[in-house]
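In this view, the complex is presented without one of its protein chains, the others remaining in place.
Order of writing sets the chain letters: A and B. Residues in each chain are counted from 1.
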Amino acid sequence: MPESNRGFSAYFRRDLLLAYRRRGEVASPIIFFVMVATLIPLGITPEADSLKELAPGTIWVMALLATLLSAEGLFVSDYKDGSLEQLLISPNMLVMPIFGKVTAHWITTGLPLTLASPLIGLMLSLPSVAYLPMMAGLALGTGCLSFLAAIGAALTVSLQKGSLLLTLIVMPLYMPIIIFGSAVMQYSIDGMAWSGPLAILGAMLAVAIALCPLAIAAVLRLITIN
Amino acid sequence: MVNSSLLTVNDLRFERDDIPVINGACLTLNVGEILQIEGPNGSGKTTLLRILTTALQPSGGEILYRGQILSECRFDYLSNILFLGHQSALKLTLTAEENLSWTTSELPGSVSIMEALEQVGLRGYSDVPCHKLSEGQQRRVALARLLVTNAEVWFLDEPFSALDKQGVQFVEQCMERHVKGGGAVMLTTHQPIGMEPVRRYSLVGSSVGGGF
């Protein structure tokens, strides 16, 4: 009988190990996140009041871009060295390894983003009441971002200039997440209950976890090997 | 009627962009056999192997494993096959041992990883990251996979490429031992195999070619 959970932990651990061995590469989206945060005050205005207004949306846009940057490589190295083909002919279910890989991706991208976000909040004069909502929202939202980016990564894995196409494909799907993500912060700043939009983000993550691995498995089986 | 063949392929067809690549291939693979798929470049040898390992979906025809349609015994079939392709499927940042333990976690075997590495001449290299190995050494790590699993059917795509005489001998010995022990091998190669008995199947016109 196929063992469902073994696939998850095996690929989860392997991808984390691989990321650990390439620490420098993996850290760059986070550094990107922090560096771009300094562009906003430099490019627009350093005034605390204006920054405060822009902060929620800016943080989310940057988290989005950082996730897209790191998503390209999700399946590419496996495709190039033949590991993907071995994955496809493995007797175990395909969805669990995919789930493991995407979770590992989140741990190396979304989680560091969430942890680095207070730093950005500080730089963008985010009101202190919004820090916890920001981190909660980012934790859930970046999970969704990882899963959706993985669909784009699977679709473009065999293409030459896949990265730009990946961004084009995934961007419209990201819009609801950014809407609710920044709303979580905005609600807290305006003194309203921010658990509402947060719950919606949680629901989106639940749907993403349930459906995206299926879509990714279908894409990998249908399209990658020719 | 008891079907003694390990693998039976009936009228297999594969099209790529409406161009037929494989046109009604029929072949069998029995226990203890080595089947060589012949054909010039581009005749679909790798494609055939890929279809038989289920990495690709055929456009038509059926594949039977021990008399059962593949879709009904997928798990048993895939647990018993090993595929070695052009690409080494090695993670270069991982060590040789880590890469091989990856294979054994899915297809367990009776030979330990250290033993296998010794047999391919890489004793002492087990904890070296693969990117530090030469290409020939990396190829040998990939070949060590043949030793660490108990998979019944081997699908080898150009296993002799980029190997020296010693390497070629090693692979031939592995294949012989494997089929004597009850396994079966299907391979594609340009080079003539210096061992007997090898049955041949030609993909040109998909007619069964010369035999023993």
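In this text, a residue touches a chain if its C-beta (ideal position, glycine included) is under 8 Å from a C-beta of that chain, and two chains touch if they have at least 3 such contacts.
The working rule: contacts and distances are computed from a predicted model.
*Asks:* Among "Probable chemoreceptor glutamine deamidase CheD", "Cobalt ABC transporter ATP-binding protein", "Heme exporter protein C" or "Fumarate hydratase class I, anaerobic", find the name that the UniProt record gives to the complex chain excluded from display.
*Replies:* "Heme exporter protein C"
*Asks:* Which one touches the absent chain: A:31, A:122 or A:168?
*Replies:* Considering all chains, including the one not shown, the answer is A:168.
*Asks:* Using the touch definition up top, pick the residue from A:37, A:138 or A:151 that touches the left-out chain.
*Replies:* Reading the full complex, the residue touching the unseen chain is A:151.
*Asks:* On subunit A, where is the contact patch with the chain that was removed from view?
*Replies:* 151, 155-156, 158-159, 161, 165, 168-169, 171-173, 175-176, 179-180, 183, 186, 204, 211, 215, 218-219, 222-223, 226
*Asks:* Under the stated touch rule, tell me which residues of subunit B contact the chain that is not displayed.
*Replies:* Within subunit B, the residues that touch the unshown chain are 16-18.
Convention: only the chains that are shown with their structure count from here on.
*Asks:* Any idea how many Å lie between the Cα centroids of subunit A and subunit B?
*Replies:* Going by mean C-alpha positions, subunit A sits 37 Å from subunit B.
*Asks:* Can you tell me which positions in subunit B touch subunit A when the two form their complex?
*Replies:* Contacts found on subunit B: 16, 50, 53-57, 74-75, 77-79, 81, 83, 85-94, 98, 102, 105-106, 129.
*Asks:* Which residues of subunit A touch subunit B in their complex?
*Replies:* 1-2, 6, 10, 14, 17-18, 21-22, 77, 80-83, 85-86, 88-92, 221, 225-226
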